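Structure, as structure tokens:
Note that one protein chain of the assembly has been removed; the remaining protein chains are unaltered in position.
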Amino acid sequence: MKLLEILLSEDDYSIPELMLDPNFKKWVLLPISVMMVLTGLLKQNLLLLISPKYRGYPRVKLTESQWFMRGQMLLGNGTNLDDDSFESRRHEMINILSSGTYLAKQNKNNSNNGSNNTGESGVTNPFSDPNINDSLMTMAKGNMANFIPQTVIMWWVNYFFGGFVIMKLPFPLTIKFKDMLQNGVMTENLDVRWVSAISWYFISVLGMNPLYNLIQGSDEQQVINDNTTGNNTNQILGGPGQPAPETLMKNLANDLTIATRHESCFVNIESRVLKMYE
Amino acid sequence: MEESFSRLLENYSTCYSDLMEFEALKNLLLRKEKKTKSKIVSETTDSSFFDSATFFGLKINLAHILMSFLIKILYIVSILQVLHSGFSSYEFHQLVKNTNYKDHYSLPKDIQLECCIGLALFILTSFLSFTKLQYYPIKPSINNKLRLLTTDQYLKDISLSRANNVHNLIGNDPNGEVTFTPNFVDLQRKRKEISDWLADNSKE
Amino acid sequence: MSLTAVRQRLLTINNTRTYVEFDPRETVQLYNETKRYLKHGDTQLTPEQRLSLMEMLFYLSIFCSEDVEAQVIYNQISDTLGEESCKLQVMKATLLQFNGSIEEAIKYLDDLIRQEYEYDTDMASYTVLSKKLLTLKLYYGKDYNNNDVNNDINNNTENKQTKKYWDTWIKEINILIEKSPLDPELWWFLAKIYELNRHFDYAIHCLQEVVLIMPFNYIAFAKLAEMYVYYSMSTKINHKDKVEVLKSALNNALRSVELSETFLKGWTLIKLICERLKDEDKTRLIKLANKKLKEIGNESNDYDRFISGYILSK
């Protein structure tokens, strides 16, 4: 609140004017700004490079999760059907899900005749699974790409441009900012508006977003349906930390059993259309 | 060349589920086709016409090219103005700093004015740079021309029923990947159809 | 600006695969235009979009029997991407189909699916390859040689040979659907086959699956309405049910226009169905449909104008 008061107060009290070497502008302010822009662009491209790669699964596993998703879709989009077709589909899906026709493990056991007993082991160690390690790696990489450039630049600014005041802010701040913004400047009574290089770094970190947008985002792609939303069919059941596919299917079957109240989108559609367009 | 019309009507046969009636309609179109055939064939095989008119649609878009050029110029002018006033302001402050009367001088009016005009011009230009949405129809019309369809809006409708109007306007099926069953196309038949058509047309 | 519109048109045609629906004249024109566009270059085209347009050009060259050029395009794409992706594999199979023999293409795809895609895949790639394999096998394969089969609606249910042929199709597609129940294209194609064989009730079932998967597909709703109309005309059902079926048809048609305001087919179907439902008072709907058709006739593309004008004049 106090900050707001000071921010909004007309600047009546005069501040002692400092004479700064104009070379500060040339050799401190500009290099930091250029570095900020460049690393921002670099980061974007880096994120593209380390984006997760295509990952495959065995086909049976995908079939299993697709049948599960079909049940979910019936629940979610069932309003698109009339009552009779919804009912018949509901019963069909309940049968399929509760009997586990398309469970991947079952198929495997049938074909290999118990050569592998994966069913017994229960919960596996998440770190022994290479797939999970992969996803953890991509997550970690994404985070690293975000904060490593930040740390590096901050260090760079502090190391090369620390210990002196380079500019005056156009707005006043409370005394609390003194520690942060005049870091390394040994003057107790200097006004907070005189700040060191690191505060220019902070301001540009906060305010760079519009600039990045202008530099790279001006392609006004007007493609009418650009189907880049990716396919949602590749999620698989029983990922890390999830219950077994079998349980999930049973649960969904239960949900479907309960879902007897079906609300079709065709109820009152005529009056709705008339109201919309007439 | 009305064959495309009849083909389209075939898709719309649905509307006339009486097949008999549909046949009658088709015959009507075929008769019409015979009448107009000679004229249209000469148009389709005229390759120079084909080159200029269908591709870039130069005639219609001269105004647009001029407009985008003008907008670029305006951007440059406004940015130069702001830069120039910035430099003037810099010089002024350097001068004033070395005198003892720095509180007595404020920035000269002309610099202020130049700066403000630059900003106003910039804002104006960035609003002018919005263009109305334009589309080419998916299928060329019977004389092989693509007529540029301009809508009267700068932004896209968000409500689903209106957003789909664009598809209807240009004759697009947004779910074509499903409805045309592209993975089940009989390639050999398609090739034959096209080579037959090419043979027919090159003869005439 | 016009370049934007050209780019946008080509990309839309590619994304929706509309080019497989074009008639010969349109195909040849699109082929020339795409070629010229890619040669001319466009700075705003991203590399991905460029590649996808090249894929379209590949298929267009195949359509126009320009096999050499297709091979060149294939080489260009595979130089940038490698041959791992399923789209490239389908393209390769297509090239084999015309440059080598169909058996070769079938064997290539079969091996690929069996040895690789069964164990390490994503569903889209798996189904795309399977569909291509199925197409090759059933359209041109030795076991099902059927060049005489006529797809014409009028004369195929009687012919035993064709019936057997379509039964194979239905069986094969069902096997694929068991593996990948969320692929709308499979359901749609199955509906198409049932429609050809005049099993409209089965076709309705398949289209309802499409609608479940793609809840806003207004084209599918209109198709459903169309199937209901056909179903109501078939001899199987009595008069009382007929009205019910027509009502379902009307509901679906209404849903399609609810999702898309100026959808010509939807409004036409509404007009038609309302005229058939003689017992009930639908004057308001008919009036609305006429109004909308008039609007379409005033401001849509040339084809829709022509058709709406025709329908209104009737």
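Residue numbering begins at 1 within each chain, and the chains themselves are lettered A, B and C in the order written.
Quick note on the criterion: contacts are C-beta pairs under 8 Å (C-beta built on N, C-alpha and C of every residue); 3 or more make two chains touch, one makes a residue touch a chain.
By definition in this document, contacts and distances are computed from a predicted model.
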Report task. Report the protein name recorded by UniProt for the chain absent from the figure; options are "ER membrane protein complex subunit 6", "Trafficking protein particle complex subunit 20", "DNA replication complex GINS protein SLD5" or "Large ribosomal subunit protein mL50". Result -> "ER membrane protein complex subunit 6"
Report summary line: Per the whole complex, from C:A5, C:L57, C:L112 or C:V128 the residue touching the absent chain is C:V128
Report task. Check the options C:M214, C:I273, C:A289 or C:I307 and report the residue that touches the missing chain. Result -> C:M214
Report task. Since one chain isn't shown, list which residues of chain B touch it in the complete complex. Result -> 82, 85-86, 89-90, 93, 107, 112, 115-116, 118-119, 122-123, 126-127, 130, 153-164, 177-178
Query raised in the report: If the missing chain were put back, which residues of chain A would it touch?
Result: 7-11, 25, 29, 33, 54, 72-73, 76-77, 79-80, 166-172, 200, 203-204, 206-211, 213-214, 217-218, 220, 222, 225-233, 263-265, 267, 272, 276
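Here, only the chains that are shown with their structure count from here on.
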Query raised in the report: Of all the other chains, whose mean CA position lies farthest from chain B?
Result: A
Report summary line: Per the C-alpha centroid definition, the whole-Å distance linking chain A and chain C comes out as 35
Query raised in the report: Which parts of chain A, given as residue numbers and ranges, touch two or more other chains?
Result: 222, 224-225, 227, 276
Requested in this report: Spell out, as numbers or ranges, the residues of chain C touching 2 or more other chains.
Outcome: 4, 8, 12, 15-16, 257-258, 261
Query raised in the report: Given the complex with chain B, which residues does chain C contribute to the contact?
Result: 1-6, 8-9, 12-13, 15-18, 20-29, 32-33, 36-37, 62-65, 94, 97-98, 128, 131-132, 134-135, 139-140, 184-185, 188-189, 192, 210, 214, 216-220, 223, 226, 229-230, 233, 257-265, 268-269, 271-272, 296, 299-304, 306-307, 310-311
Query raised in the report: Which of the residues in chain B come into contact with chain C in the complex?
Result: 1, 3-5, 7-9, 12, 14-17, 25, 44, 50-51, 54-58, 60-61, 64-65, 67-68, 131, 134-142, 144, 146-149, 160-162, 164-165, 167-188, 190-191, 193-198
Query - chain C residues within the chain A interface of the complex - result: 4, 8, 11-12, 15-16, 44, 46, 49, 117-124, 126, 178-182, 205, 208, 211-213, 215, 248, 250-252, 254-255, 257-258, 261, 284-285, 288, 292
